[in-house]
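Every protein chain except one is present and positioned as in the full complex.
For clarity, chains are labelled A and B in written order, and residue numbers in each chain start from 1.
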Amino acid sequence: MIPATFTYKRARSVEDAFDLLAAGGDEAKYLAGGQSLLPLMKLRLAAPEMLVDVGRLDELSYIRDEGNHIAIGALTSHHVLATSHLLASDLPLLAHAAGQVGDPQVRHRGTIGGSLAHADPAADLPAVVLALDATLVARGPGGGREIGVHEFFLGLFETSLQPDELLTEIRVPKPGRAGWSFQKFTKRAIDWAIVGVAVQGGNVALVNMGQTPLRAGAVERALASGSWLPEAAALAADGTSPSDDLNGSSAYRQHLARVLVTRALQEARSRDKSD
Amino acid sequence: MDIALTVNGSEVKADVADRTLLVHFLREHLDLTATKVGCDTSSCGACTVLLDGQSVKSCTVLAAQADGRAVTTIEGLANDSGEWHAVQRAFRAEHGLQCGFCTSGMVMAAVGLLSENDSPTEEEVRAGLEGNLCRCTGYHNIVRAVLAASREGQGQ
Partner (left out) sequence: MSILGTRVVRTEDPRILTVGGTYVDDLREPELLGAARVIFVRSPIAHARITSIDTDEARRAPGVVAVLTAADMDDLGPPPPPPEDGGGGEGAPMPLGGPWSEPLLAIDRVRFVGEPVAIVICDDSYSGADAAELVSVDYEPLPPVVTLDDALTGTTLLFPDAGSNVAVDSAGPADPDAFDGCEVVIEQTIVNQRLAALPMEGRAVAACYVDGKLTVWASTQNAQIARFILAGAFGMDPASIRVVAPDVGGGFGAKVAIDRDGIVVAWAARRLGRALRWAETRSENLVAMTQGRAQRQVIKLGGSRDGRILAYQLDVIQDTGAYPRMGGFLPFLTKLMAAGPYDLPKVQTAARTVVTNTTPISAYRGAGRPEATAAIERAVDLFAAEIGMDPGDVRRINLVAADKFPFQSPSGPLYDSGDYASALDKVLAGAGYQELRTEQAARRERGDTVALGIGLSSYVEITAADAAGGETGRLDVHDDGTATVYTGSSAHGQGHHTTWAMLVESELGIPMDKVTVIHGDTDLIPLAVGTYGSRSLQLGGVAVQKAAWEVKDQARAVAADMLEASEADLELDAETGLWQVRGDPASARTWAEVATHAEAEGFTASVNYTEGTPTFPFGSHVAVVEVDTETGKVRLVRHITVDDAGTIISPLQAEGQRHGGIAQGAAQALLEEVVYDSQGNPQTGTLVDYAAISAPDLPSFELLSMQTPTPVNALGVKGIGEAGTIGATPAVQNAVIDAVSHLGVRHIDMPTTPSRVWAAINEAGGSGGSAPRTSTVRGS
């Protein structure tokens, strides 16, 4: 219930954040909304000695139409994403999924950048940005770089971000085909997905089917080569290694993946306006 | 560290340990004990307060993160003349509480919900309260209370 002792520092700018983190050494971490990090710290599963709060960097909270892509500031909260008119019209998959994260209280504080950097494969947004072929923009003391989403998620709670790098922006190309679907299968409304599926056009991403969010490559290739929808969906679990846990066996998860991919593709097809 | 914030309309200054959770700051430093601690995994919502008007779980916010902000707890919900908020009135009228432990957080979550959606459907009310657990009421009358409060707000 009580986190171990740490020093709290508040960054006044992105550069200030880098300086504070550098001064804090190896055991310093950035704090955004805190909705993933603080619960871990309260259970003492994580015990950073310093937190650098970047939550006041309002310049990193935005949603902008940049022509061929939408630029989203990393510190944009799930609530802002879920209620954005721009996203509702141009990126409904992201808006809808953001509205499914946690509960309203969590959505008011949690941010897309925090969620992606935390990289829980059972979380909703990592799979969504994977389905959207996003590019992640990171900045560190040494400068900025772009990271393709396919190079971003490396393992369980592990990304290609350097410890001193901050996610600043998520760039999402405007989808070519309008059809989308988000299937989040849970036992209770509040739960993390037992299995989830995010579809945008012909892109299919899976939640909680491995150590990272995964693209259902076999499904995508089958669709691209003209397979009938149910045939393609039957390949949903190929290449996946879901865990056995309280909520279901690996076999059950693989079955769910096939069912949910089927439903997601059907729903996306019904939304597809670009045919 | 030093923090300064507004709590229920009043300016508050304090020196707190950096790791102080907002819920403990409210309960222990300010003796505002209406906000409760019901779990340790941000699951139950008993600690819900408004931070700059938005519902948050005060157990998952550092007091330091509330520095310079405005916090509203159930103790600050009635207006300056002591008139109850529509949600408070509705919870009483509809028997939306039994043991009362979840009530502070439930009421604040409901206030937050109605501030974002002033005419929710029953389904939207239930979804809006997914972060708040109750073991006594079965939620039936809580949902009725929130719907009644929303109708009052609509002038019905």
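Operating definition for what follows: a contact is a pair of C-beta atoms (placed from the backbone, for glycine too) under 8 Å apart; a residue touches a chain by one contact, two chains touch by 3 or more.
Quick caveat, the model's predicted, so the values are computed rather than measured.
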Touch residues of subunit B, complete complex, unshown partner: 17, 19-20, 24, 27, 31, 33-41, 43-44, 46, 74-75, 77-78, 84, 88, 91-93, 95, 97-104, 107, 122-123, 125-127, 129-144
Chain not shown, touching residues in subunit A: 1-2, 4-5, 43-44, 185, 187-191, 194, 229-230, 233-234, 246-249, 252, 255-256, 258-260, 262, 266, 270
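By our rule, only the chains that are shown with their structure count from here on.
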Subunit A residues touching subunit B - in the complex, by the definition given at the top: 1-8, 10, 31, 34-35, 38-39, 42-43, 51, 53, 55, 79, 83, 102-106, 108-109, 189-190
Subunit A-touching residues of subunit B, taken from the complex the two chains share: 1, 17-19, 21, 37, 40-43, 45, 48, 51, 54-57, 59-62, 64-65, 67, 109, 112-113, 116, 127-128, 130-132
